[in-house]
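For this view, one protein chain was removed and the others were kept in their places.
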Amino acid sequence: MATYYLDIWGEMCPIPIIKTQRKLKELKCGDTLVLETDHSCTSRALVVWAQEHGHKVKEEEVANGIWRIELTKMR
Amino acid sequence: MIKKSQRKLNIGFSLVMVLFFLLLLQISPRLAWLFVLSLALGFTLQKSRLCFAASFRDPWLVGSTKLTEALIIILLICIPGFAIVYHFFTVCNIPIALNVTPFGIHTFIGGILFGIGMVLAGGCASGTLMRVGEGFAMQMIALVGLIIGAFLGKVSLPYWLQIFHEFPAVFLPNIMGWVPAVITQLLILLLIWQLIRRWQRKRKELT
Partner (left out) sequence: MEDRADQNALAEKGSQMGEKFKVIYKGPWEYWVGAVVLAILNIIVLLVRQRPWGITTNIEEWSMWLAGQIGLYRDQVLSLKELFLTDGTYLNLGLILGAFWATVVASQARFRPLKNKKFAISALLGGILMGYGARIAHGCNIGLVLNGIASSSLAGWIFTLAVLVGAWVGAKLLLRFLL
């Protein structure tokens, strides 16, 4: 049940998703990955991707135009 | 990190937009309404996070086809929509021009260059403009590139035309009639949609 932080700050779409996919492979089921981005497209794409692949995802706008995503690996 | 309401900025900006609209109205109602329409287009693009670059790029890079499907939806609506409008205007003798352009091998090359460019720039032409509005420094640079590239393209087009023959525009309804043209294109799009769905299902089964 570990929590990891992945730095995707300022990376353009779709690099954050690629990095997330790769990082998620290393994680165990139940682990959580935390990401922050100021890119609306990226935030949305991450949420959609996570839902498509059956992972639990929580998205929160923590500041004006900055999103924080918590992805929990489920499979 | 703090989150504060940008209501004052919103009200101020809205006022400026309304004033600008009224100003344009004096010059030409057509320009004013097209401006309003484009505001709506920009608003819609930003709110739905639609990205045509992702439609083409994400299947290759992350295996996601949600945006490709969105593009297909737009085309499914617009092909018959354009056909109806064109028909209606022609019958009423109102001038109308569709985007039916001549093409050649250079058109295909142009498409390849455009595809490479939009992936590198993080957005297509509409995506670049949208992200300039969202405040992205990267796309502001891409816009500068767009302007430079457009100039280079325009001045080099005559040389391309010397190398490659340009075929006159092919308007599909002229070849096969309106109804077959529209139906054929819709069927092709629906077929592509089915193939995408099938590809996604296969991918899901593998994981």
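Order of writing sets the chain letters: A and B. Residues in each chain are counted from 1.
Simple rule for what comes next: contacts are C-beta pairs under 8 Å (C-beta built on N, C-alpha and C of every residue); 3 or more make two chains touch, one makes a residue touch a chain.
None of the values given here were measured: they were computed from a predicted structure.
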Chains in view touching the one left out: A, B
Contacts of chain B with the absent chain, listed as residue ranges: 3-7, 9-10, 13-14, 17, 24, 27-28, 30-31, 33-50, 52-53, 56-57, 60-61, 66-67, 69-71, 73-75, 77-79, 81-83, 85, 89, 94-103, 106-122, 124-139, 141-157, 160, 169-173, 181-182, 185
Interface residues of chain A (partner: the chain not displayed): 9-12, 15, 18-19, 38-40, 44, 48, 61, 64-66
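Everything that follows uses one rule, which is that only the chains that are shown with their structure count from here on.
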Approximate Å spacing (C-alpha centroids) for the pair chain A, chain B: 28
For the chain B and chain A complex, residues of the former touching the latter: 1-4, 6, 46, 49, 51, 54, 57-58, 61-62, 64, 66, 122, 134-136, 138, 207
Interfacial residue positions of chain A with respect to chain B in the complex: 12-14, 17-18, 21, 39-41, 44-45, 48-49, 52-53, 61-66, 75
